[in-house]
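Then we have chain A:
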Amino acid sequence: MLEIRGITKQFGGLMALQDVAFMVNRGELVALVGPNGAGKSTLFNIIAGAFPPTRGQIIFNGRDVTGLPSHDLARLGVARTFQQTTLFGEQTALENVLHGRHRHVPARLLAGLLATPSYREEQREVERHALGVLELLGIAAYRDAIAADLPLGIQKLLTVAIALATDPVLLLLDEPAAGLSHDEATRMMNLVASEIRQRCTVVLVEHNMRIVAGWCDRAIVLHFGQKIYDGTPDGLTRDQRVVDAYLGVAELG
Partner candidate 1 sequence: MKRGLLGLVISALVLLPPLGEPYVLHVAIVVLIHVVYAQALYVIMRMGYLSFGHAGYIALGGYTSALLATKLGISPWIGFLAGGIVAALFAWALGTVTLKLRGIYFSLSVFAFAEVVNAVFRAFEVFGGPAGIAAVPRPALFGTQLTTHLQFYYVVLVVSLVSLFFLYRLQWTRFGCTLLALRTRATEALAESIGINAARHKTFAFVVSCFFCGVMGAVHVHYLRFVSPFVFTFFLSTDLLVYVMVGGLGSYWGPMLGTVLLTGLGEQLFAAGYYKSLVYAVVLLVVILALPGGLISPPRIFRRGGREPAVPEAAAATAARER
Partner candidate 2 sequence: MRRSPLALAVLVALAVVSVGAPDSAYAQKSFKIAAIVPVSGPAAAFGLGCQRGLELAAEDIGVFTVAGEKYKVEVVTYDTVYAPDKTVAAMNRAVYNDKVKYGVIIGAGVHPPILPIIRETGFLDFAFAAAGKQITNPENPTAFRIMASSDQLYQTYTASIAEKLGAKRIAFLGPNDELGKNDAKAIKAEVEKMKGKGVSFVADEYYERGARDFGPALLRLIAQKPDIIDTDGSPTGSIALIAKQARELGYNGYFVNTTAVLEAKAISDIAGKAGENIIALRIWANPPTKLYTELAERHQKKYGEAAPGTLWETYGAARWLVDTITKAGTFDTKKVADALAGSSYANHPFGPASWGGEKAYGIKRQIVIPIPASILKNGKWEPFDVKSGKFD
């Protein structure tokens, strides 16, 4: 349902991505792997519509979505999280997730100003749904805490909750486990691999091999902007080019 066709990205003279292509099937849990500077974040951002590629196409559900602004992509069902744990820091966890419902409820400004019964009912419904998402990720207890005050582990989950609240078809996670303790990471990935992937296809950027091997169906390895591997995680260690790419980087196995 997601098809990457010959994506190339140049920053000035620097070739960040070179003719990368692959498919992601419905329900899959795919990892974009690669050492730092391999271009995985760049590719990730291009897919998420943060900026357009220099060349190539992105086909989502048979539709060319190349260079579509991210809010339009979101309407088509593509949600993402950010590497640097971005959330609405000054607001409560629940309010954070409420924003996620934005695309599913009309603004209805006039009704809102008059606070008509139907509008209030609608609002309660939205809150119920948002709360549901928090419960799904087991952080409903923090619903009224100010997001900025939460511990990192919870914040990471909250960012996922915001994205999940949009009922995405495709969920893009940017290093969901980065900065988490071993246990927190495990908890996060278990959620991703079970509850979350039941609801949508997941593509995540990751360079921690433990996570890739432990939870993902498929790994796509980028190296110097080129795809050097596309297959099962356990195949990784047997692939010479991957090993070379990671030589000296003690993240294998």
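Selection rule, in plain terms: all candidates are chains of the complex that A comes from, given by their letters.
In the analysis below, a contact is a pair of C-beta atoms (placed from the backbone, for glycine too) under 8 Å apart; a residue touches a chain by one contact, two chains touch by 3 or more; residues count from 1.
Since the structure is predicted, the reported quantities are computational estimates derived from the model, not experimental observations.
Touch between chain A and the candidates 1 or 2 in this complex is found for 1 only. Against candidate 1, the residues of chain A that register as touching in their complex are 48, 50, 69-71, 74-75, 79-80, 82, 84, 86-91, 95, 98-100, 102-103, 105, 107-109, 112-115, 123, 146, 148, 162-163, 165-166.
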